[in-house]
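Yeah, one chain of the complex is gone here, protein chain that is, but the others are all in their spots.
Per-chain residue numbering starts at 1, and chain names A and B are given in the order in which the chains are listed.
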Amino acid sequence: MIEKFNNRRIYVIAAVAILLLSLPIFYIDTPYIMFILAQMNFYTLFAFGFNYLFGFTRQLFLAVGAFAGMGAYITGIILREGIMGPVEAIILATLLVGSLGYIVSTISVKRKLAVIFTGVFTLAITLVFTNLTMALVDITGGESGFRISNINLMADWLPNYVSYYYLSSAVLLFTTIISYHLLYNTKLGYAYKCILDDELSAELIGIDVQKVKTLTALFASALIGFSGSIYGLFSQLIAPSYFAFASVDLPVQLIVILGGKATLLGPYIGSAVITVLNELLRLLGPLTLLIYGITLLFLLAFFRNGIVEFLKRKFETWLF
Amino acid sequence: MRNLLKVENLHSGYSNVQVLWDVSLYVDSGEMVALLGPNGAGKTTLLKTIAGLVKPKKGAILFKNTRIDGQPAEKIVELGIGLVLAEKELFPLMSVEENLMLGAFCKRARKRIEENLMLVYSIFPKLKERAKQKAGSLSGGEQQMLAFGRALMSDPEIILLDEPSAGLSPLYVKILFESLRRLIDIKETLGILIVEQRLTQIDQLCERGYILTNGRIIYHGEIKASSHILEFFRKYLGVH
Partner (left out) sequence: MDLSYIVPALPSIILDGIALGLILSLISSGLTMIYGLGNVLNLAHGELLVLSTVTTAVLSQLIGLPVILSLFLGVTVTLLASAFLDKILLIPAYRLEGDDRTILGIYMTLAFAYALHSALITTFPNAYLTINVPIRVIEIGWVTLRMSQLITSLVSLAILVGLYLFLKKTWHGMAIRSLTQNEIGAMLVGIHIRRYRLMVFMIGGLLVSLAGFIRSIVATVGPESGIEFTILGLLVCITGGIRSISGTLVAGIIIGVIYTFLIAIIGSYLAYVLILVFVMILILVRPYGILGERW
């Protein structure tokens, strides 16, 4: 029975991969849509990170935007000052953000902080980040940020957005495949299930909950920082508003809840839906937040486990 | 009054687990009745169901011949049933006196707050000594007394006691049962349903008792120490 599940999941992942890789063929001439698709990929990556933090280990890190932003700013500033090349800069930024996530998680777990404290603590980090980037104008360019143009990490012969689209798709698929392996072929998947169910019992049967949580935080934060670094280079403008709570954290939370917490493909679904929703709502301007708010409320009230769970139960689908 | 509290064919439990099966019992005014049984038998669940903390699945609970099953806990306190849980459930940051005052929260009890406070202090002089102390800083035995006193402040006609001697040192057990004796002398019409695991002292205070095992009443009758039933009780349940 489990074998069958595994095989079918692989087919779905393969289908998603093919879809992702072939989309540009249709849209390569419309840079706007390529931009949107690339951005969708980045948000899916952020959502993956948040999913690991909150979906799988219940660590309420309200600092996704801040972590992504730290990655972007560190990379951008290093490149602007000419200290290192892009690859080294990205690696450094990723390590720093990953470490920060690791430290925050370790503190929370060691001090046995209740969820609310971790949430407020990381929210404070977000606020510190936003305010520092606004205040340290000399380094960060303040509210308007600074530009980093034309760093093409992959193929020089592809237009910028397409290149970044493929880069982000590659990272995304790589992450998905590794996650698939971790979740379904190793004991880690079981560990997550146990921890989600009852942390105390998980401890009692010998799972080192602290290690699982903190290491997950390390890699998830690193993923977010890494994605943020590339996202910064992709947008070519690194400014506080791109990484603010309302710009990143709120949509990411919507994505994870919509797509389904603690599922493998939830982030994909959620991200696709939110991207489409975003485009449809572009006309409404600031009222977008109103719709986000109401949608989130509606979801939380009725589809608390996300669309994936809902579909699973309604159609007993073997998809996910 | 006969059948001050009457439980008829009660089935109760939690959302996915049924704990009590077809339980019936009664307590008259002025009577102290024992409810005995091993751990996990459902004694606490029974008390909680009567007090409105747990919703029954089937059956009836009557207080003064009116059905009260399914009523919320606040209403049941107002009607005159007091519950003292083994966890005490005190207000740790409030003083002993404030805890007692809160015991008289419901309208009916507020009218007699002064006399009941005097009653509680006369039965538990230790509480009067520590009136201004924070409840959280009391010892286990004192906390139990406070929980009992607080229930008395609600001016109940019947009190349900859940293992009042659990975890108490022998000295406090003695104090507790002496206080019980004084109480039933002063309040002659007060009905008491007392849950205990041990028989010592209970058999001197209660004439009648029930034995609950695996959610069912398997015995109802005298609780005298010399009775055959008690021998059976000792052997079967391994308690003394």
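In the analysis below, a contact is a pair of C-beta atoms (placed from the backbone, for glycine too) under 8 Å apart; a residue touches a chain by one contact, two chains touch by 3 or more.
No experiment lies behind these values; they were computed from the predicted model shown.
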Note = Of the candidates A:Ile83, A:Leu204 or A:Leu297, the residue in contact with the absent chain is A:Leu297
Which of A:Leu23, A:Val120 or A:Leu237 contacts the chain that the document leaves out = A:Val120
Ask   = Which is it among B:Leu90, B:Ile123, B:Leu168 or B:Leu183 that touches the chain not included here?
value = B:Leu90
Note = Residue list for subunit B contacting the dropped chain reads 51, 53, 72-74, 77-78, 82-83, 85, 87, 89-94, 98, 101-106, 109-110, 150-151, 153-154
Message = Suppose we count only contacts with the excluded chain; which residues of subunit A make the list?
response = 60, 107, 111, 113-117, 119-121, 123-125, 127-128, 131-132, 134-135, 246, 250, 253, 257, 285-290, 292-294, 296-297, 300-301, 304
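Assume only the chains that are shown with their structure count from here on.
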Task = Return the distance between the CA-based centres of subunit A and subunit B, expressed in whole Å.
result = 55
